[in-house]
Every structure is written in structure tokens, then in C-alpha cells.
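Accompanying notes for the structure given below.
Missing here: one protein chain of the complex. Every other protein chain is in place.
Going in written order, the chains are labelled A, B and C, and every chain counts its residues from 1.
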Amino acid sequence: MREPSAADDGRRSNLPLIFESGSPGRSGFFWPEEKGPSGLPAELLRDEIAGFPEMGELEVLRHFTRLSHLNFSIETEFYPLGSCTMKYNPKVNEVVARLPGFSLLHPLAPPELIPGALELLFQLEGILAEISGMDYVTLQPAAGAQGELTGLMLIRACLAERGNPRRKVIVPDTAHGTNPASSTLCGYEVIQVSSNKQGIIEPQTVEQVMDESVAALMITNPNTLGVFEKNIQAIADVVHKRGGLVYLDGANLNALMGIAKPGDMGVDVLHINLHKTFSTPHGGGGPGAGPVGVKAFLRDYLPVPRIHKNDGSYELRTNFSKTVGRVRSFFGNFGILVRAYTYIISLGSDGLEEASRMALLNANYVRKRLENTYSLASTEPSMHECVFTDRQQQKQGVSTLDIAKRLLDYGFHPPTIYFPLVVSGALMIEPTETETRETLDAFADAMLAIAREAREDSALVKTSPHTTPVGRLDEARAARKPVLRWEAKKD
Amino acid sequence: MREPSAADDGRRSNLPLIFESGSPGRSGFFWPEEKGPSGLPAELLRDEIAGFPEMGELEVLRHFTRLSHLNFSIETEFYPLGSCTMKYNPKVNEVVARLPGFSLLHPLAPPELIPGALELLFQLEGILAEISGMDYVTLQPAAGAQGELTGLMLIRACLAERGNPRRKVIVPDTAHGTNPASSTLCGYEVIQVSSNKQGIIEPQTVEQVMDESVAALMITNPNTLGVFEKNIQAIADVVHKRGGLVYLDGANLNALMGIAKPGDMGVDVLHINLHKTFSTPHGGGGPGAGPVGVKAFLRDYLPVPRIHKNDGSYELRTNFSKTVGRVRSFFGNFGILVRAYTYIISLGSDGLEEASRMALLNANYVRKRLENTYSLASTEPSMHECVFTDRQQQKQGVSTLDIAKRLLDYGFHPPTIYFPLVVSGALMIEPTETETRETLDAFADAMLAIAREAREDSALVKTSPHTTPVGRLDEARAARKPVLRWEAKKD
Amino acid sequence: MRYTPHTPSDKEQMLGTIGLNKIEDLVEHIPSSLREKARISLPEGLTEVAVKRRMASLAAKNASAQDWRFFLGGGIYHHAIPSAVDAIISRAEFATSYTPYQPEVSQGTLTAMYEFQTLICQLTGMEVANSGVYDGASAAAEAVLMARRLQDGRRRVLVSRALHPQYRSVIATYLRNLEDVELTEVPFAPSGATDAAALAKALDDQAMCVVVGYPNFFGVVEDLVPLRQACDRTGALLITVTTEPLSLALLKPPGAWGVDIAVGEGQSLGVPMTLGGPGYGFFAAQKKFVRSMPGRLVGETVDAEGRRGFVLTLSTREQHIRREKATSNICTSQSLCVLASTVFMSTLGKTGMRRLAEVNAARAHRARERLIKEAGLAPVFSGPFFNEFVLKVSGWAERRGRFISNKIVPGIALSEWYPELQDSLLICVTEMNEEEEIEQLARTFSGR
Partner (left out) sequence: MRYTPHTPSDKEQMLGTIGLNKIEDLVEHIPSSLREKARISLPEGLTEVAVKRRMASLAAKNASAQDWRFFLGGGIYHHAIPSAVDAIISRAEFATSYTPYQPEVSQGTLTAMYEFQTLICQLTGMEVANSGVYDGASAAAEAVLMARRLQDGRRRVLVSRALHPQYRSVIATYLRNLEDVELTEVPFAPSGATDAAALAKALDDQAMCVVVGYPNFFGVVEDLVPLRQACDRTGALLITVTTEPLSLALLKPPGAWGVDIAVGEGQSLGVPMTLGGPGYGFFAAQKKFVRSMPGRLVGETVDAEGRRGFVLTLSTREQHIRREKATSNICTSQSLCVLASTVFMSTLGKTGMRRLAEVNAARAHRARERLIKEAGLAPVFSGPFFNEFVLKVSGWAERRGRFISNKIVPGIALSEWYPELQDSLLICVTEMNEEEEIEQLARTFSGR
């Protein structure tokens, strides 16, 4: 029981775990015993699952409902997490995805029994191709990183067929960590190239490292500083000229809809994060979906199965000899694809284009409101996000981490911090288009207030947060002596 | 914006109202304009709805989600509110009630199009009759109080037909406020009778006031002290002998399932609160449902329409000349009836009987744990709830209200307070059967801790709560100069 | 047994603490004659899977607006409800809390109720509104009872025959045992509106109030000017009852016509039809009458540190304080539906409500014209209407089957309540009836 006392600050922390609650023999599940033996030989049978929870239905609900109150989320707080596109996740998507005609489908039922699902998948492929300016799309990858791996595999398969898979992938220093990690996983060595002072890649930089050993360049556009890589076409030319291919990390597609199509920039392959641009909920870390789009010459390498339309009916085909194979079981994260499709038909082309425009407007508005108080990481125009540093606040000994934690007291989720790595003490702010001017103002006011506090009372900021369920947690201790699971106390 | 400062305690109070948010012209609703005139003459048309909210969908969701965090509820806190039966409201009921075959029915569609709904209603009538021991049931009343009114009307119609509707209704001093209020609404004068020291009604007491002018006695059993009216049969005899009828307030039916049927106690009419005994959610004050059960001789007075079963099909009949008429539009709170029916078929007879037994066990357990520290209002055996007074705590100047508020700091919803009126400083605790022993212990520990605090640091208790979104609110001010709606600030 | 968490050892331990041996000991004091007969004879409990299957099969037997085309109004309306509404009312913090008697831990519910009261005031143009009652019908009955409190000594209640027939029944039921009250019905005119001349004649100094629909049961928008004038002449209160409050986003609201008490059914604003319940009754009035109002009222106040907060107030009107002298017996009301409406109105907002109302009116007017022109149906009333209208369908009884087999319910036959309106259908058209449905309706009427 929570003992109120001097220590009782109403924070409601220290809830017992499911293993610390309940009573032996209790269960929230009711199913009468079934006559007849299990049929399995006794030596294969286990003992009871030691330590497993024993709670009633209300107990379980109360536990998780209370836990939910310890989270920040889009629907409770502004959540301007850069690179994550924390836009509103429409409720109607959730309703639609729960229709039994979607949620109760079995992936190994005969394809002729799921024409509605195949139609949706086929159409979604076409829609994403149209939005991104690519020719074909696969919906199989479960998230952006799996999309990257898939895309690189397509590149590798193509180059291998051309005679040499090559050995390296060029990745800018501003890239997301998944880019180099995916490259390694695809058997490539990573060549990191530096962005210029404004955070963008110059064609010469690429030219210097681009040779016959390089399979591809991975580029993010707008990049992780929220800046449009204005030389992307010239860079693509450099890569193409030496026989390489261009991969676009499409995590920031939310900046581009109706403004510029990656397919027109010389991009050969890209992935799209449906959980960013297309509004599917982040769920505390997934599920998402990372479809991959390609130019026509890469079609034959795409994962199988692929959907074909035949006189208005749909079928699955697997007989593509050049395919890289399967990257995900079944049809990928179908439930997420349903949500993204719902979002797209809700908005239509006008709505999608307006979404990108308003994403830009919001980011630039926040940038303007903060740029005299926080130092910009780049003076290039911002697209859908803007990145600041803690340079000015460091003078008072206040770091990006402190600013982030203090924002929690103001009721705002912090921006992405310390990324991109090239910016020291980065504060990466992506408001998204679904936020109101008033919210942006309140957030900007809080940022300005914190800058003031940093000058006037830096301890207040450095010891923050003060109002969250727990204070700053000792991450070093967690890593030093990892306790990764609950265990029964021995006594 | 919430300004964190010395005053900032993380309580998240003072959220702006919907009228204080938004921006002119904004809406969370999208519907393209429709060509063609509205067809209505201009002089009938209003101007825009001044002051109406102008918010986006996310803004609205965030507002109400934040508001939700300011509530205590069954699924977040133990809620032992006496007389209210705050038991677990099963999630499956909610799922079922949202099936389009229930939620999208129109009440004026031809009855032959809703056989499933009529079957459910017919069966539920029978089930409630079986549980309560009555012969016929009407599901029309929207809540307990409307059930009371309906039941009294049946009594009056019956007596009127017997020659004299009579003038008075006897109501014990322990009765819920709706009993006398309903009596008045039915054109009766209220005779209040006193319970004895143990809070129960004695036959002599009734005998003294029972004469030919009295139409009925309203009695609650178990009564509002959680005590079984052990003389109920003798009392019913007294009433019946002088030509009156007996009305049972069935709000406490949760104590009786499988233990004693009101129909066997001499009761002629009763109401049942489905939002108490039958697990439908209280919703912050409804909707509920208050079906009325009667003995066979009252059948012809029941509200219309009534459902008849004919060779396995169901029809609605209205041609009952003696009916009191209609008390509610359409079929009553059908969605609530669906939930209650779901609950009943989930539990079955065994489950319902176990529910009552465990309700008694829980109440008696709490009683035992507290009875040495708080004074019991009655030493009679407790059924599903137990009532204490603040007599001992008053010695330290700590009242029931203070104890209730202090419980909030401990994370518990308080019991019902200051009811029944006959108990000075009543604390009426109804744990319900869906709570665990551990929760009851934690609650009892908190009650004991508060009693200790009352002795050792009464100011702490008297100034509580300390951890809620707002502190004790000035109710006198609210009533003195009522501000019942938001209005635009004039400036 | 599913929802009781007691294990055998829990029971044993608890009984031990209490000092008993077995569960049965808890009820030993109940007369055994009662206990012996108390066993409940019902089937055994079911698994959740079985429950869902059973309920799904019951539901599947009914004709729902998901699979059928309904042109049904008459007090319950099929409207678009944004998914946001259900998302909010499904939240346990709202759904599983009680009436907010402990304001410190009920600010969620209380704030929303205060917002609701304000929204109803804005929509109806009235000065005060309560936080809801059971339904439109009981709201109408409570309004009459309130008029009775305000008009001491007067005995006559005049109700328009063009008011919803079920509402008239409920008013009659509520009044049947009050010996000082007499109910009179006022006829309607060929326009479908209340017959103003007949009303003027019926009014006398014994008339406490006049009750009319706005729009009325025939969908007709009453002209409140002559009614208000007639009431003023004899001092009767004017009560309007609105079953389709969406109309008030387009029509001049009751408050603008000087109505004294404006009530109605709120279902149309964000609550699914659900066979007619639960919805809620809204209840608004002029400020001077506030202390006579029934139902819960939420008011603004502050805590000791000056934080704004909301509380239930003016409770001395209510049964739990005033008992037999209360303004109403209502206790549990329809809060969660009220919350649904609050979210609905907030989401649509000023422009969305207006747009939706316009779409309803435009479609209904187009549909009526088509049915008259293309399908040859005859108009019955001439008064202005919002989204419902009455047309005459000759030989309706014979033509009915054709609609049912096409899964269309084209309207509500009025002859049950109005013998003089044989073969007359009350037809409702909302934004849920697409152009193509109206087309199909016209075709089916034409016999094509």
C-alpha cells in the first residue's frame, strides 16, 4: 500500500509488478475442464510455470490501466520527437482495423478467400508508388530498418547480376543508426561521409569515395537536420555514373508529399515508414511497417509473394527466379497496412499534400520562435523539423539532457536528443502537422522559460524532472549490473 | 500553459475548457459542402452558435483524455461506495453492446425486423423474475428511481381498481432519498417510520401507522445499513392485512442472489438496479436501468408495450386497458439491458450465487478489520455492506468528511458518507465481490492509518486531500452564487 | 464465477479473520424458509467465447442500419458519430466512475458536465441547462412538473397533438396520479404545426403551460411567435420539446423565441440509436427558474488555493437532500451519453454542426421533392421542416412487403397514433442516406 507521508507526493510510482500481486490459484480466465486426456506422453509435460501471474480480470485491468497513467503519449501530451513523426493517429483507423474481415483472417487460407485483403494490398502498393514517385512497391518489411535491409538486398542482387555485388555502402554522418547497421547485415562495409557545415552532403564529398567498390549510397532526404539535400540529383548522378545505386531513407517522407517525389531525385530504392508519414500508432515501439519502393529495373528482385491483378481478380505469385526471397513471414504487418490505407483514402491527394505543407509550416514556426534563444544546427531552410544545439545553455552548465527533462515538468515530451550525432547536444524538434498553433506557442514558451531558468536557476533545470512518477533514473547502474527480469525473492 | 514553479505540484489541474481552446473556424469534422439550399425559410435560420467550440480532432481527444486522468474509477482505484455496488464492469459486455445488430437498431422499425432484440428482452424479463422470485417484469424504467415511480403507479392503479388508491406511503428513516421523492411524484404523502437502534424496522412500528389510508410500505432489504430486515415477512403481513402492498427497493439485490428471494418475503413489487447488481457501468452517473418485478396480480397494470412469445416468435402488445401507460420512450435503456443480459449468461446461476456470497464475505471481512477502530452503526450481522460512524474520530475533531478526503491521498475512493441519514457521520462501505482480499487489506490498513493520524496529527487529516488535482472545493460558494455555464469574458 | 477473485485459501483465511467456519455461516441469520427456496434456476455460466458467439447470433437476427436502409426518425436518428466519441466514452476513467460526489477525484466528469451544460445553453439559446435526465420524454414530463411548481394554483397542461405520441404518453403517465393537474390536447393545423387558433381558444388563466415540439413529430418547425403571444396573454409557460437537436444548429433556437423551458432528446448528438436507449434528455430553462429545475447541476468554484474546480451544486433541490420535497426523484441519470454528446459537439464544433445540419436539411428537401415528383407521393403537410416530412403513400399496407424484401424501411406509418393519417409515412433523411439510397427509395416507391 502506498503510504502517504512526507514522501508521498502523489506520484503514484512503485506499483507492484504482476508477479508481486495476486494469489495462488487465481486466474482471470474461465474455461471448464475438458474431459479426455491431453494425449501427450507424460515425460514431455512440464510442471506449473513457476512465478507466472495469478490475478483476476479486474486486478489485471487495474494494473495495466494504472501503468498507462505513467506514460506520456500523443493523445495526452505534445510529443515533438524529431525523426519520429508523432502525428495524430486517427481513431477511425483503429475501428476499421478491428473489423473481423481484417482482424480474423488467416494468412494460409486459400488466396481466393481473401480478395478484399489482396485488393487492399495491391492498391496500397500503387498508392505508395504514386506518392513517392517509384514504380513498384513491396509491403512485406515490418519496419523501416527491415525495409532498409530489403532495399539493400535488392541493390545487391541487381549488382550481382550485373557482375559484381561490390563491397561498400556510403552513409552520411547524419544518417540514422539503422542505415549503417542494415548495410552490415547486408554484407557491406560502411563508408561514412561527412556533411558540410550546414549539414548537407556535397557532390564532391561523394565523388571522393565513390568508386567501383561502392554498391550504393544511402541518403536521407530531408536529412536528419530537417534540411533538404539540395544536391541530391547531382549526387545521384555521381553514384550512377560509377555504377552504384541510390537508396533513400524515406523516414522523412512527411516533408515531401506533393512537394517533391523521391522518384524524381534519382533515387532507385527507398523505404517508407507507415508509422511515421501514414499515421499508424507507434504503440510504444511498434508495430510499424516499412514498405520498399523501387524503380522498374529492380522489380524482378522484389520479395515474394507478389500480388498480381488479373481481370479484376488478385492472385499471389512466387515464381520469380531473381527474387531476394522472403524477408517477413506471410504478408508483413497487414493490420498496419490497413490503417495506413485508411488514412490515405481519408485524406486523399489534397489532404496528403496539405499534411506535408502544414508539417513544414509548424516546424518553421517553432524554429522562428526559438532561434534567438537556442542555436540552430543549420541555417539552411527547415523542412518538417528543426534541430537546435545546447551551445548557449552549456554556458550555464545546462545540457540538452537537462532541457529535455525539464520539459517533462512543463507537460511536454522532449524532442529527440543527441541525434543526429554530428550536432553536439542536438535537440531535434518535429512538431508534425496535426498540432495547433496554440500548442506550438505553449511549447515554445516552455522552451524559452527553460532557457531563462538555465540562466537564473540552473539547478532547477539540472535536477529536473520534479513532477514525473519517478525522477531521473540511474541508467549506468542498470547497464552495469543488468536486472532484466523479476525473480522471486529467496528467503 | 502550465507554469511550473513553486506552485507547480504536478497535479495537472486547471486545464482550459473547450470554450477556452481552439481557434475560430476550426472543426474536427469533415464533410464537403452539399449543393442545393437547405430548403428552410431564411427567417427561421439562426446565426452561428456563439461560443461553441472550435477544435480539431486531436485537440478534442487530448482535452477529454486529460480530463479522464482527473477521475477515480473502478478500473483505477478501489471504489467501496456503499449502496452503489461498484463491482467490476466486464469488458466483454462493452464489446457485445457495440455489435451493430444491437447498437444500430431503430426502435420504430417494424418489430418483425428485430426478433433477436425481442428475444433478448423477453428472456431477460424471465431471468430477472427467476432471480428475484417475482412473476412478471417490465424493463422500461431507465433507472432505480424511475422503477420506484413505476412500481408505485402499479400499486396505485391496483388499489384504485379495488376502490381506493389511498393517500400515503410508509417509508423508513433509513430509506434512500428516491423512495420518498418517488412517493410524492406518485401523488402520495410520505409517512416516515423509525428503525430501531439496530437500524431495522419492527412490525409494531409499522402496525402503528398502517391503516386504510396507507397504500404501501417501501422497504429496502438488506437495508441501507447493510442489515437484513429480518421481520420483513411479519411486516408484509401487517401491511397486507390492512389492504396495503409492499414495495421492495431492490438496490441491494447483490446481497441476495441465491440467498433469499424478495418474492418469497411478501413483496408485491420491486425494482432492480441493473447498474448495481448486474454489472453495467455507472458511467459517472448513468445510464442504468431499473426494471420492475411484480406478482401476478399486478400484471395487467404493467407499462406497455409488453412482449409476448407466440410459437417461438415475439410480438409487442399494447392493448392492456388497465396499464399505467408508458414511463419511458421506446424500450428503455436497451443498451444497458444487453450488457446485463451478457453478464447474467456469463455467470449463470452458480456465478450469480457465488457473487452474492463473496459480496457478503468481503463486507464482513472489512467490517471485522475495522470494527475495533471505528464504531459500527449496527451490531446486527452485515450482508453486502457495513456502516460505521465517526463517533470515535470526532473526539479528535476529525469527521467522516475528513476521513473520506484523506482516503483519497491513500488512493482509495471513499465509502458513501452521511447516508443513511439515521447514522450520524455514516461511512457506508460496500466492497463488492470483485475485489481481492489484498485490496481489502490495503483499504483497511489505510482506514486504520487514518484513525491513527486522527489521533496523532489530526490537521493532516482535516486539511486533506493533499495529492488530488484540486483540494477541497468550496461548495458553499458554488451554491451561493451559482456559475452554471461558461461565458465569454466581456472586454 | 469469472469475476470473483477468491481462491479457496483466500476464503478460508477471510473466514478465519471473521471468525466463521464456512461461507454459509454468513447467512445463517436469514430465515431458512427463505434460504431453502432461494436457489436460482438458470443455465451454467459460459466462457467468454461462448458468450460472444451467443450474443453475436442474437444480434445477427436484427435488421440494423449497417445492412438496411433506414429512413427512420421519429425521435431517434441515425447520424455519423466520429470514432473519437467512442474512444473517449470507452475510457474506464469515465465509464466506471460513479456520480461525482467526491469532486476532488471527479474533475474529469464534472468538467465535462459543466461543458455540456454550456453547450446546451448555446445550442438552445437558453440561460441555464442541467446535466441531463433520462430521455426526451421524461424531460418533457419533468418540464411540465416544473411548470406546475412555478405556476402554483393553475391546473391545466396543454399539449400539442403534434408532439411525439410517446412523449405525450409519458407525460400522461407522470401526471396520472397528480389530482390537481388536467391534461388537454391541442389539435394540429393543415400545415402540420400546432393549431394556433385552437390553442388561443384553449388557453385560460388555469393553463400552467403549453408543450409543443420544435420541430414537432411531423418534422414541422412550429411558428413559435403566435404561440408565445398566446401564452403571454394568459401567463402560461411555453415549453418546447426537440427530438432532433441537430436542427438547432440551423434553426433559430428556443431561446430566441422566448421559450421558458426547452427540453428534448439528445441521442441525435453522438449517441448510437441502440433501439432507442440509452440516450438522454436535455433540459434548459430561463435562469430565474433555476432553483425549480430537476436533475443535477454542476457549478464552478475554487479550492483553498484558488484553483478552479467544479462541483455538483444546488443539491437542495434533489432527492438525496430534500427527499419527498425534491424537484424530481431522479438519481442515476445518463451521464455517459451526455459525455458522448459533449465530445460529439466539441468535435463537430460551430462549423461542423452547422454543416451537418445543412446537409440534413438539403438532402431531406431534395428527397421530398423527388418522392413527390418522381414517385408520385402526395404531401400531407405544408409547414417548413428540417430532416423529416410526411407523405401519403396510397395502398401502403400492400406495398410494404416490397420495401422489406429490398432491405429498406422507408418511414414510420403514422396511423397507429393518428387514425386520420392513414397511408401516411414520416420519412427522415440524414447525412447517412446517400444520394444513391434516395434514388433507390424513389425507385421502390415508383414500383420500378
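Here is the rule we use: contacts are C-beta pairs under 8 Å (C-beta built on N, C-alpha and C of every residue); 3 or more make two chains touch, one makes a residue touch a chain.
Please read these numbers as outputs of a predicted model, since none were measured by experiment.
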{"item": "Partners of the unshown chain among those that are drawn", "value": "A, B, C"}
{"item": "Option touching the unshown chain, where A:199, A:244 or A:465 are the choices", "value": "A:465"}
{"item": "Per the touch definition above, residue among A:136, A:228, A:247 or A:388 touching the missing chain", "value": "A:228"}
{"item": "Residues in chain B touching the chain absent from view", "value": "23-26, 28, 30-32, 55-59, 61, 65, 90-92, 94-95"}
{"item": "Missing-chain contacts mapped onto chain C", "value": "47-49, 56, 66, 80, 82-83, 87, 90-92, 431-432"}
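The working rule: only the chains that are shown with their structure count from here on.
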{"item": "Taking each chain's C-alpha mean as its centre, the one farthest from chain B", "value": "A"}
{"item": "Contact pairs, highest-scoring chain pair", "value": "B-C"}
{"item": "Length of the line joining the C-alpha centres of chain A and chain B, rounded to whole Å", "value": "46"}
{"item": "Chain A and chain C, separation of their C-alpha mean positions in angstrom", "value": "45"}
{"item": "Distance from chain C to chain B - Cα centre to Cα centre, in angstrom", "value": "20"}
{"item": "Touching two or more other chains - residues of chain B", "value": "22, 26, 57, 61, 65, 69, 74-77, 88, 90, 434-437, 468"}
{"item": "Residue list for chain C, restricted to those that touch at least two other chains", "value": "1-5, 10, 45, 48, 82, 84, 86-87, 92"}
